[in-house]
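The next block holds one structure in the form of structure tokens; read it before the comments.
All protein chains of the complex are present and in place, except for one that has been dropped.
Per-chain numbering from 1; labels A, B and C assigned in written order.
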Amino acid sequence: MSESRFLPNFEPIAPFSRLTDSGILDSGESPMSDDAVIEALRYMMLTRVFDDKATSMQRQGRFGTFSSVRGQEASVVGAATALDPTKDWIVPQYREFPALIRHGYPIENFALYFMGNPKGGTIPSNVNMLPMQISLAAQIPQATGLAWGLKMQGGDGVVITFFGDGASSEGDFHESLNLAGIMKAPVIFFLQNNGWAISTPRENQTAARSFAERAIGYGVEGVMVDGNDLLAVHEVTTQAVAKARAGGGPTLIESVTYRTGAHNTADDPTRYIDQQELEKWQQKDPVERVKNYLRSRGIWNENLEQELLDSCAAQIDAAMESARNTPLATSDALFNHVYAEPPQRMLDQKRDWAIRNGDAQ
Amino acid sequence: MSESRFLPNFEPIAPFSRLTDSGILDSGESPMSDDAVIEALRYMMLTRVFDDKATSMQRQGRFGTFSSVRGQEASVVGAATALDPTKDWIVPQYREFPALIRHGYPIENFALYFMGNPKGGTIPSNVNMLPMQISLAAQIPQATGLAWGLKMQGGDGVVITFFGDGASSEGDFHESLNLAGIMKAPVIFFLQNNGWAISTPRENQTAARSFAERAIGYGVEGVMVDGNDLLAVHEVTTQAVAKARAGGGPTLIESVTYRTGAHNTADDPTRYIDQQELEKWQQKDPVERVKNYLRSRGIWNENLEQELLDSCAAQIDAAMESARNTPLATSDALFNHVYAEPPQRMLDQKRDWAIRNGDAQ
Amino acid sequence: MIEAIRECLGQEMEADNRVVVIGEDVGVLGGVFRATDGLQARFGKDRVVDMPLAEGVIVGSGIGLAMSGLRPVIELQFLGFGHQAFHQIGQQVARLRYRSQGRHSLPLVIRSPFGGGVRTPELHSDAFEAFYTHTPGLKVVAPATAYDAKGLLAAAMESDDPVLYLEPLKGYRLTKDEVPDERYTVPLGKLRVARAGADVTLIAWSAAVNVAERAAEELSEQGISVEVLDLRSLNPLDIDGVSESVAKTGRVAILHEAPLTGGFGGELVATIQQECFYSLEAPIIRISAPDTPYPLGGVEDLYIPDVDRVVAEVAALAKASA
Partner (left out) sequence: MIEAIRECLGQEMEADNRVVVIGEDVGVLGGVFRATDGLQARFGKDRVVDMPLAEGVIVGSGIGLAMSGLRPVIELQFLGFGHQAFHQIGQQVARLRYRSQGRHSLPLVIRSPFGGGVRTPELHSDAFEAFYTHTPGLKVVAPATAYDAKGLLAAAMESDDPVLYLEPLKGYRLTKDEVPDERYTVPLGKLRVARAGADVTLIAWSAAVNVAERAAEELSEQGISVEVLDLRSLNPLDIDGVSESVAKTGRVAILHEAPLTGGFGGELVATIQQECFYSLEAPIIRISAPDTPYPLGGVEDLYIPDVDRVVAEVAALAKASA
């Protein structure tokens, strides 16, 4: 009687890490140069400055509902810095501010989008990204097709798509990983397991031991990484990018991190969050960890920190100012860009709307 | 530098089997009594008789487009005979004729359904099944909810849902296995991997080594079984049913079999099928294998075979005859059973339709 | 209005332990709008269930729960995410009774907020009701008042047919009419005359009813008497109630938030001109969003018809010569 039908009872995998909680590198070589780490840290700090600014503006009614990156900065930046913006593509969810900015999306547009101005959606023609995605997981099939198409045309561009632990429960996740496995599409499925989907904890999202293990079911490589460890995330993603570029196909990366802020500015996490768990994760703050690493390398000091902070603040203030000074959209913003060749009925409506609202036609 | 991020490179699992291709039982004990095997074989033979009859009627224009079970009889019957029709439920796809019949769905209704008569859809009130499903995989969430609901109400009923290798690529598969894992729902996901989804071979359906391995990603138990081995399918399903009944949660069973006929009566498999592969599988005919097993037990002979064949033919003929004699539906068949409390507009239409078609109101 | 919905859910769950509530964030959080606040504490984790994030299986498993003998109430966090479950709603929920020839009734309610005006993120605000009114087998209700919200939800939960119950996002906190404490039902398929009038019939549902009422108030100052009909239920549709009003006024305006083309307004026009052709003194007008996607929040006030626009268009209609 054969027992081969049973799946092996293997040990759960553990997240790959390079830095200890206090920022000490293991015995291996660093996957990032010091300059690269400082550049990445600046993106992480920039994100904090932006998040704080946007949150306070939102409280004053000057910004829309908005999801901060707090707690996940190493995860997003570690992944983004593995990409080549001139040929790689980002297909985002909505919680990846620094990845988009590094890829070339203007901070001002990001701000305008959340201020509710359609102009914010504008993606400059040299920036390789799809719009932020609100319909959870709907971006994953698109990323897969994009990667497959790039490969089909002989390019060596790679696509990364971001999504959450919550989004991974949608059918789109499954259909996409399956297709990517078949086509060996150069796509990286970057799953940010931040412990929550609004109020739903990871344990209620799936009975799987890890999300990375799902890769097996698609003939795809799966990896689990400590998402609060910039170096580890960067290393793992860099390897996945290199593999994809070389024709080795897709990778599912589970980045284990934690959302230490609210889901968004409309959310009240005190209703559901476990305070002890939160504090545990606050101890693992990804920004502090990188600073500690740089300290251990002897290249971090208060001056440098202040300098970076000031420059981040100046950059954010300028972008926010410019967004605030952007005129409110007029009625043509409802109609422009809906079609390449618009139906007459819509053009008639555009004219009526302009007349009614006293807008220039 | 930790390497724990990598998933173990375990050997692919192999289908569990009990009988050799020529029907010899391995050294263990048989999971089915001889009587049970004969009863199961009769369902398998009944299916062949029905399939042949329906196919020839279809050619004469007296039957609609219809998918035969040919090649998969052991798979379907081995699973079905593990169920208790008084409390377990079947949530079918469309290729499980003997499972539905054993569960109590009248052959006549099955025939009427494929003759296009709405009466065929009627499920007798004591038969625990949902309608056959045409929208692939859409039944899987329903089976999951049904099982979860039975458990929630303290019952010990178990649900089995059938679906194909093709259907398993749909998002509904993923969402359902994930939910079932979380809720520990007493549901058996019976995936018939028959090598094809119409013309699409299993290799183009997924890069996964096996479908059973997908179970890992949901914290669900996965099993692979030789779908042409009645005893093995029955044994594995019986175990899964017992586990589910005892509160042990869901199982994904991949039954590895082969569709030795056309996809349906409208299909021409010669356009795509590999003749050698087909012949290889024809050698493994599940019906012959059971007969050989019974021969090896010394309880099969031509008389018994003829007796069973005759009784199957009589049963099918009677059901077909009765279906043929069922009056064609009149226009009220469009309107009945759409709502428990129909909107007036639809009732007005019903009246208009009856008048126009000269039907009794 | 949100309190009326919550109260109704609580009363129905109290009265019938077959009622279960499932959806994203409906448990501990009590729903992103707090419609289910406190229910999990009261009725337990089995009856108020936080589901994984997958609308298809939320609806599809709801069908299964109903088959097992329960009476599920499903919350779709926003109607825009009904698209992810469209195959389950449109082809499974709506047809199970017919497909099983009456064996399986489907007592299932899908609750979902919809409509704009509160600056939600993209895809959260679309008024997608027309997709569901073109889906035989499914009933669709859309209350505008807190009173009706409670009574229609009770009726929907009592029904053995599946009901899509649409809640006006904008009305959740704004709408604050009197709601009796005790349990009561408002029948599916009967409209409400929100305001009586003689010159023009103005038809609306959900959040648009409030816009219609305010417009009617302004129009009355211009000497135009507007009868505002709150449909309440889109399927079944109260055709008699509409015809009665149109017979009186002879002029009709339909107001909805969804884009013009293919909106439910077209169905109403077609039905009214069929039933009341000889009463009509002017073309029926539709006041709606344009044929464009729902925009970002900063321009949504230009997209959704507002009081000014309704006043202007209805005033013109009142003056149009026969």
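The rule we apply is simple: a residue touches a chain if its C-beta (ideal position, glycine included) is under 8 Å from a C-beta of that chain, and two chains touch if they have at least 3 such contacts.
Computed from a prediction, not measured in an experiment: that's the story for all the values here.
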- Note on the structure: Shown chains contacted by the missing chain are A, B, C
- Task: Kindly state which of the options B:8, B:28 or B:116 is in contact with the chain not pictured.
- Result: B:116
- Which residue of B:31, B:171, B:186 or B:217 touches the chain not shown here: B:171
- Residue, one of C:285, C:302 or C:318, that touches the chain absent here: C:285
- Message: In the whole complex, not just what's shown, which of A:101, A:182 or A:323 touches the removed chain?
- Response: A:182
- For subunit C, which residues reach the chain that was dropped from this view? 80-81, 83-84, 86-87, 90-91, 94-95, 98-99, 122-123, 130-131, 133-137, 235, 237, 258-259, 261-271, 273-274, 277, 282-286, 291-293
- Positions on subunit A contacted by the hidden chain, ascending: 89, 91, 118-119, 121-125, 130-131, 135, 138, 140-150, 152-153, 155, 159, 171-172, 174-176, 178-179, 182, 336-341, 343-346
- Contacts from subunit B to the absent chain lie at residues 64-65, 94, 113, 115-118, 120-121, 134-136, 166-167, 169-171, 197-200, 204-206, 266-267, 271-272, 328-331, 333-335, 338, 343, 345-346, 349-350, 353, 356-357
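Convention: only the chains that are shown with their structure count from here on.
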- Query: What pattern do the touching chains form: line, ring, star, complete or other?
  - Reply: complete
- Could you state the distance in Å from the CA-based centre of subunit B to that of subunit C? 40
- Task: For subunit A and subunit B, let me know how many angstrom lie between their CA-based centres, rounded off.
- Result: 43
- Which whole number of Å gives the spacing of the CA centres of subunit A and subunit C? 36
- Message: Quick check on subunit C: which residues sit in contact with 2+ other chains?
- Response: 52, 54, 56
- Going by residue number, subunit A touches two or more other chains at 169-171, 204-206
